[in-house]
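A protein chain is absent from this complex, but the other protein chains hold their places.
Order of writing sets the labels: A, B and C. Residues in every chain begin at 1.
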Amino acid sequence: MNIHEYQAKKLFSDYEIPILKGEVVFSSDGAYEYAKSLKGDIFAVKAQIHAGGRGLGGGVKIAKNLKEVREFSDEILGMQLITPQTDEHGQEVKKIYIEEGADISHQYYLSIVLDRGLEKPVIIASLDGGVNIEDVALSSPERIITTEIDSLIGLQSFHIANICSGLALCKEDSKVFGAFIEKLYKFYIENDVELVEINPLIKTTDNHFIALDAKVSFDENALYRHPKIEELRDIEEEEEIELEANSHGLKYVELDGNIGCMVNGAGLAMAVMDMIKHEGGSPANFLDIGGGASVETVTKAFEIMQTNRKIKVIFINIFGGIVRCDLVANGILGAMNEIKLDIPLVVRLEGTNAKQGLEILENSGYQNIVAISDLEKATKKSIELSK
Amino acid sequence: MNIHEYQAKKLFSDYEIPILKGEVVFSSDGAYEYAKSLKGDIFAVKAQIHAGGRGLGGGVKIAKNLKEVREFSDEILGMQLITPQTDEHGQEVKKIYIEEGADISHQYYLSIVLDRGLEKPVIIASLDGGVNIEDVALSSPERIITTEIDSLIGLQSFHIANICSGLALCKEDSKVFGAFIEKLYKFYIENDVELVEINPLIKTTDNHFIALDAKVSFDENALYRHPKIEELRDIEEEEEIELEANSHGLKYVELDGNIGCMVNGAGLAMAVMDMIKHEGGSPANFLDIGGGASVETVTKAFEIMQTNRKIKVIFINIFGGIVRCDLVANGILGAMNEIKLDIPLVVRLEGTNAKQGLEILENSGYQNIVAISDLEKATKKSIELSK
Amino acid sequence: MSILVNKNNKIIVQGFTGKQGTFHAEQCIAYGSNIVGGVTPNKGGQTHLGKPVFNTVSEAVKQTGADTTIIFVPPYFAAKAILEAANAGISLAVVITEGIPFKDMIHAKLYATKESMKIIGPNCPGIITPDECKIGIMPGDIFKKGNVGLISKSGTLTYEASHQISSCGYGISTAIGIGGDPIIGLSFIEVLSMFEDDEETKTIVLIGEIGGNLEIEAAEFIKTNIKKPIIGFIAGATAPKGKRMGHAGAIISGDKGSAKEKKKALEEAGVHMVDSVAHISTMLENLH
Partner (left out) sequence: MSILVNKNNKIIVQGFTGKQGTFHAEQCIAYGSNIVGGVTPNKGGQTHLGKPVFNTVSEAVKQTGADTTIIFVPPYFAAKAILEAANAGISLAVVITEGIPFKDMIHAKLYATKESMKIIGPNCPGIITPDECKIGIMPGDIFKKGNVGLISKSGTLTYEASHQISSCGYGISTAIGIGGDPIIGLSFIEVLSMFEDDEETKTIVLIGEIGGNLEIEAAEFIKTNIKKPIIGFIAGATAPKGKRMGHAGAIISGDKGSAKEKKKALEEAGVHMVDSVAHISTMLENLH
């Protein structure tokens, strides 16, 4: 689960991780009023959306006076912000973060992330912050210090010493930066964080280290242990329809094509999408209905797919295992009775009782159901019907 | 480091480990007054010395009324309490613990101790408490449940389930006893405990589990992390002379014989004791002077050995390594100048500059110094001089 | 022969009396798997599906000699169930549970490794050696006995692949679903190495998916260690970046973990890659 910069910074301050003064606001008036309360004569106005790369899309501006704060806030609030991490429609900005300015002497990069290969968290620190870390990794890998933390020993002072020494920090800076890393690691471990990234982490001209940005995502599976973090979920940032699917035990991701897919199993669902593409069609979604295929589940899946007006045909692929195909067929017919579907349905059933299932569908009287047992043929039929 | 029962119970109560009401007192008046403040009509009067097996020596009595509390307190306070764990002179009792009574329905045994072989703490629980656990181990080992705790996973609920199931506790008792184990383990881990033993751990007729006795010893090396526990050290319980030696970096243990030993290195010091015994003599002590053999160290060692009036001869065995034997010889002579020794000194020097060292001693003019380079010959000479 | 499981495994079920545990344990027993009992805390002493229930794994092992466990315990307690199995001397744990926090799983795997217990899963369909032993939730009857070793991150893709393999007259030596979570027990490499050593296995089918690096590591390993022919497929070629495709681990971040990258690496390692899961059978026939 991702959270906003302003939420992450609030959590940071609970761990005494240094941040600048700032507040989330929802209007340019609010922005103006808050900025007025800040000391200093420079302010950051930052769009609060989950996607990264906000600056590139014009979502982060530096205001040199209160008038500019209001202007930039007006500009950013309500815009459809397009960044390298959003789709082409962008994401509507509904809140902004107003932050005081700072005199920057250097920009570093610091993140802690689970490395799946190593099965350990790694701390990634770089001499170059404020830029894309993957670019740094390509152009000057020697400027990135990567440190594995074995859960058997946790973060040790020698890890910190290695990082500081790798960044060529002086003794005084090492002390401050070391304390920063300790706090960030504590935050990471205590909250089942999957990724915490500070880019840039600035050193000010008066030698403070401060998190200028903050990106945090949490292990969804562990949120039950952190009810207060769960509350930070911003449903406006997640696809409404995906949340709706999730709440019914379905896993759904919307795509650009016109063939609606309904499959049991995540791997098979991906494979079906791939096959459609491979055969020249275009999938409209990933939809894993999981283990069951009851009337309720299938009905819900149909409802969800109906929200996508582009869909011209629905391709159902169920491999009957523990779930028998005859029951699946009945589930489909039950759902058809609930919902009037005016587009064709290609159903491929295989596995336990596949024959009976196909027969039930063929004898159902629904003219828009095509039942096929061969995967490739069923795929081709769907594509044909989608053209 | 060992502590008293009353101290251990105070620590237990900090961890909410159930104990009976009780207090340490130093006089029979104090005992009487405190007992009067307790509800109930039965009281335990318990000698507070570190050695175990106090009951066997008459150090624990059950008083049926206040008069008996006073009588037993008078009896126990000031006695030389001899138990299987003291030497034949016993230990003087200077304080007693007055505790309320309890209705016992069953006596269990519970301890947590470092198992050196496994390199893990083990929890030992037994159906038979209030008796010697080693006897139970011999007679009915199936009544003892031993559970290793790997530090990688700590105490887990399945460990507790295994213990309770091994003790055939009912569901309700398992819950209470499980909570007891959890608290005790927390106490063990957080305080660098080496051994915590509750024998007996009673179940009362109203189904409470209570620590009726408490024996705790701590890892000496870790006391620096626990200053409050360090304060519990009762120097009256430790051999004064051993403490004195310790404070000068010497390791000293008094024995029964008449040959004083002064050796560098613990292993060699033991080997020298063994050799004396093997050759028919009797060592008066173990004394490891460690790496150095300066005038100060040797002087201190002489002073310590002088407190033992039985010593008829001192046998010094130094294997010169990093310490050169000529310097050792000078150290010995220096100490001889400080302290008038009227008993003979057999000195065996070997290793670096042994020859020079022996020459220095031979030419010293001290008539009571016999310098020998052969270990066996030196040992025999010491024994001869001790007869 | 086969790998990891056969008719000699003595299996217990952790989470035995729960809904999932009951249903699938019954299926496993019906398949002929040697289920010797189950564990549900505080239900020890009962009988369930005709098998004894124990309070702890340790008791179950003592009483039944169990060496294998299948875990249906809910996600919040599943990692502890793994610890308990490893502590009790179990040598293979098949973890069906979905949704275990990765921090818990890292810890459980660390301890399991120390205690030499192998883990399959979590969030996996399990393992099956046809006609001998099924420890999982897969439909047993679609796995026909044969000489193809099947290893996959995905459950239903395993079934699909097995169906295709038998539809063209071949069969399975052992099939393993290793799971699609970020942290899993046995990985491609260990299983590939077992298949290489298994006399019964003549061909290997490897089904990966987007996310993570396991397929890349497998490719490296295959180059120098595997001589048997491998047919490969990577699901998720059309998956968008940054979106989770059902499995917690099936997500492409940056350019890493894409199907394209994985396919390329495996092809370079000599694996016969197919572009569509429907072509596994065709490729199998071509190879023979």
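The rule is simple: a residue touches a chain if its C-beta (ideal position, glycine included) is under 8 Å from a C-beta of that chain, and two chains touch if they have at least 3 such contacts.
Quick caveat: nothing in here was measured; it's all calculated off a predicted structure.
A.B. asks: Could you tell me which of B:M79, B:V122, B:L152 or B:A179 touches the chain that is not displayed?
C.D. replies: The single option touching the absent chain is B:L152.
A.B. asks: Write down which of B:E5, B:E75, B:D128 or B:E194 is the residue touching the left-out chain.
C.D. replies: B:E194
A.B. asks: Can you say which of B:L66, B:M79, B:I241 or B:M270 touches the chain missing from this structure?
C.D. replies: B:M270
A.B. asks: Need a quick check: the contact residues on chain B for the chain that isn't drawn.
C.D. replies: Against the missing chain, chain B presents residues 85, 114, 116-117, 119-120, 134, 151-152, 189, 192, 194, 219-222, 224-225, 251, 253, 255, 263-271, 273-279, 283, 286, 288, 319-322, 350-352, 375-376, 379.
A.B. asks: Of the residues in chain A, which ones touch the absent chain?
C.D. replies: 150, 152-153, 156-159, 161-162, 165, 171
Everything that follows uses one rule, which is that only the chains that are shown with their structure count from here on.
A.B. asks: For the protein chains shown, what form does their contact graph take: line, ring, star, complete or other?
C.D. replies: line
A.B. asks: Which chain has its C-alpha centroid at the greatest distance from the C-alpha centroid of chain A?
C.D. replies: B
A.B. asks: Which chain has its C-alpha centre closest to the mean of all protein C-alpha atoms shown?
C.D. replies: Measuring from the global C-alpha mean, the nearest chain centre belongs to C.
A.B. asks: How many angstrom lie between the centres of chain A and chain B, each centre taken as the mean Cα position?
C.D. replies: Spacing between the chain centres: roughly 61 Å.
A.B. asks: What residues in chain C touch two or more of the other chains?
C.D. replies: Chain C, residues with two or more chain partners: 107, 110.
A.B. asks: Specify, in ascending order, the residues of chain B that touch 2 or more different other chains.
C.D. replies: 152
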